[in-house]
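Only a single protein chain was left out; the remaining protein chains are all shown in position.
This part shows chain A:
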């Protein structure tokens, strides 16, 4: 039985004197009737799939529509040739988010986290950290459990699909999950993890799902970058001791309210927002000409 609130998770951590990750692991063991070794082994497969997806990025690949592809390669080259404005670590985060989003659009294998459209956010923060810090895989697995626990609460209290709640529910949720994960790898307390997630999600409230031609390409790929960069900043704020004035559960409830009020044209239908711009419409018309007849 999934946790219904972040508060419940934090209470569990306090009562049992366990970490955030351990609370999620124990809950999963009970829910699916597995041992903690079994669930760690399965989470390792998820991590392995993320690493493999990252390693097999192809910078010359373009999506069928031609709208996305190659930007991950451009960003990587730029970061190698000069010091990016965001610095080298954040440069890797941006590069990784673009590459994973493009791989998804180009029909490569990815891990939905929580969705395929937002699959770049979590690996974008975890993979560069794993590579540059030399931390243990166990620490990364714990961070993945933390992120899954946050995602589960969001799915229980609100939604994690663009069709239901706009992009805030996809990239926003992914960003909250990634912020919590990064707070965890840096040794943040359950409280700090919760604040990191709350801050990240607050910053994404109201984000609409307006994909050009209804495809997971524009603006989805670059929004993965926004989600990842926001997650890093939110985790740093929480680790500095900054608190979210609104607790995580109430932020999630607000996200639900905002999603429910969002017009249907802005919820993955490809009819409003960027999809409804002159260029968005022109691209949609072109793509329709490629469709089956």
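Keep this in mind: a contact is a pair of C-beta atoms (placed from the backbone, for glycine too) under 8 Å apart; a residue touches a chain by one contact, two chains touch by 3 or more; residues count from 1.
Operating definition for what follows: contacts and distances are computed from a predicted model.
Looking at the choices "Tripartite-type tricarboxylate transporter, receptor component TctC", "L-serine deaminase", "Aminotransferase" or "Putative ABC transport system ATP-binding protein", the name in the UniProt record of the chain not drawn here is "L-serine deaminase". Within the set A:24, A:79, A:158 or A:171, the residue that contacts the chain not displayed is A:24. Summary of contacts with the chain left out: across A:9, A:144 or A:196, the touching residue is A:144.
Summary of contacts with the chain left out: across A:16, A:74, A:109 or A:131, the touching residue is A:109.
Contact with the chain that does not appear here is found for just one residue of A:2, A:18, A:90 or A:135, A:2. Touch with the chain omitted from the figure is made, among A:128, A:188, A:227 or A:270, by A:270.
Although one chain is not displayed, chain A still touches it through residues 2, 24, 28, 31-32, 39, 42-43, 45-46, 49, 63-65, 103-117, 119, 122, 144-145, 147-149, 151-152, 155-156, 160-161, 163, 177, 213-217, 270, 287-288, 290-293.
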